[in-house]
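What follows is a single structure, written as structure tokens, with notes after it.
The chains shown are only part of the set, and none of them has been moved.
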Amino acid sequence: MQRFVLSHPYLLSSEDLSVEDVSLIFERTRFFENNSSKKDVYDDLKGYTVALAFFEPSTRTKFSFELATKRLGGECISFSTTSSSMTKGESLIDTLHTLEAMDVQIFIVRHSASGVPLLLQRNTSKIIVNAGDGRHEHPTQALLDSYTIFKHFGYLENLKVAIVGDLLHSRVARSNYLLLKKLGALVGLCGPGTLLPKFHNSWNVTVFSDIDKVIEWADAIILLRLQNERMASGLVPSVSEFAKFFGLTYERISRKPELVVLHPGPVNYGIELEYEVANLPNVLIQTQVTHGVYVRMALLSLLAKTYEFRRLR
Amino acid sequence: MQRFVLSHPYLLSSEDLSVEDVSLIFERTRFFENNSSKKDVYDDLKGYTVALAFFEPSTRTKFSFELATKRLGGECISFSTTSSSMTKGESLIDTLHTLEAMDVQIFIVRHSASGVPLLLQRNTSKIIVNAGDGRHEHPTQALLDSYTIFKHFGYLENLKVAIVGDLLHSRVARSNYLLLKKLGALVGLCGPGTLLPKFHNSWNVTVFSDIDKVIEWADAIILLRLQNERMASGLVPSVSEFAKFFGLTYERISRKPELVVLHPGPVNYGIELEYEVANLPNVLIQTQVTHGVYVRMALLSLLAKTYEFRRLR
């Protein structure tokens, strides 16, 4: 019998996903993508209420989950620290239990502190999805990145994918690294020595010291956003210095136009990427955003199925 | 002929409700509760637009009304002072009339000033629901508390219910006192002398000076939240002093495990209630939250019926 549920009724880390889970998610993503022009409203989340708990500002991830929920027939409730009574000092776990008691079944959580989604998952039987926690993980970004690369090439096995930029502080880098390795890709890392994770030696990766070597090696590269905070912190000598060694210029990409380029957005133009590069055919930043909605529809749909399946057992 | 509408097409105070009104509301609440697993979307509010006008931060009450509205098929619009043009100095009554002109029929109002819901009701023929006004009233909290106690015991007549804590400043206390008396319960009050309402002598209540005596007397107790402001105001000598005489400890509840405990939330653990107490079977804080949605569905459904009935007469 074919599996139709995921290993877990939550997603905190790329490590929660088996290869079979990813296959299921990609298959369902493809279905939603293929039927997108029909403007259908699905009923996968009919009767479900999804809490969008974004404790950090967000445009694309929050709207992506919101649209995914609504297109599956679910209801959203949104809250921010400023408008909710979290200002009264109400704890996160109390708020979780309160919403649970109101029959909210899915919690999409973004928080500046690593581990908040795990803390919540330990305290509930409901569905928790990590939408980015501190420097830890952002697994739905990794899913949509892998889906985008997979769809472009038709495979991931032994494909050379490099992650470029501030690897040390990036939750996108960590989730992508874990997922790409699991799916059989060869992973390369490239960034300033001050921004390499300390433990990268134990990771089975190739490390590159400048972007030209990475471009030569890679089939696809994922550029990371350089956070403003980092620029001010002394870890990067100067922004122009960073751009010189690690920025993707028009001149650089011209040498290998077949190279596939991803970026989680929002882009700092002139730093990670020259403005002229953004509209080249193999620069898939807009495609990533489009896939993001379908991947999250697929994920939420399968998590709800997994949750129901376990409840009935 | 059986009544099927309420006495008034609004709810500003527990005093607006007759005993028959409460029966109607509880009956409909029970219906929604019994059918909750079906994930039905009802159409009691189809074509209705509900304005959530929360001028104080709130998590549970706001979401409770929002979910109640959506599960009845109604539309919500939310506004806060910061994002609306109330910052332009637009008056509350002007905003009321503006939304009325847009065919908004139900206004759920929370405000730090006592009397704001009454002010609005005097200026409209639409439905106004008080979701907490200053130190005045919070009648839907009283409805859900009474429903929770009623459901547990099967009756309210002559049941001994105590309200414990900062009685002076609490809109929850006032609304509960009024509703419980109306429904035939015997009401006890317990709190520091500085936090007793001045006029409690004229209320037909028993007053207790410490929580041990209340526990002995009561069948159910409603703990009130000690507001942070109060702690700083000099009305309470110290938080630990308050907790010593009025906090529900594990040791205290162990002497009478059948005692039913309610709290409107969010709880200040270690002050009104020890953390260990929260998960005991007769501590119904989560149940109150769950009932809150059903009670508000019932209320909104009946208010809409009452409004239509009066309009057609």
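Here are some notes:
Should a chain be cited, it is by its letter among A and B, assigned in written order, with residues numbered from 1 in that chain.
What we mean here is this: contacts are C-beta pairs under 8 Å (C-beta built on N, C-alpha and C of every residue); 3 or more make two chains touch, one makes a residue touch a chain.
Just so you know, these numbers come straight off a predicted model, no measurement behind them.
Oligomeric state of the entire complex in this file, given as copies of the one sequence with 2 shown: 3.
Everything below uses one rule, namely that only the chains that are shown with their structure count from here on.
Computed centre separation for the pair subunit A/subunit B is 41 angstrom, with centres defined by C-alpha atoms. Here subunit A touches subunit B in the complex through residues 46-49, 75, 77, 79, 82-91, 94-95, 97-104, going by the rule given at the top.
The part of subunit B that touches subunit A in the complex is made up of residues 36, 39-41, 54, 57-60, 62-64, 66-67, 70, 80, 82, 228, 265-268, 286-287, 289-290, 292-293.
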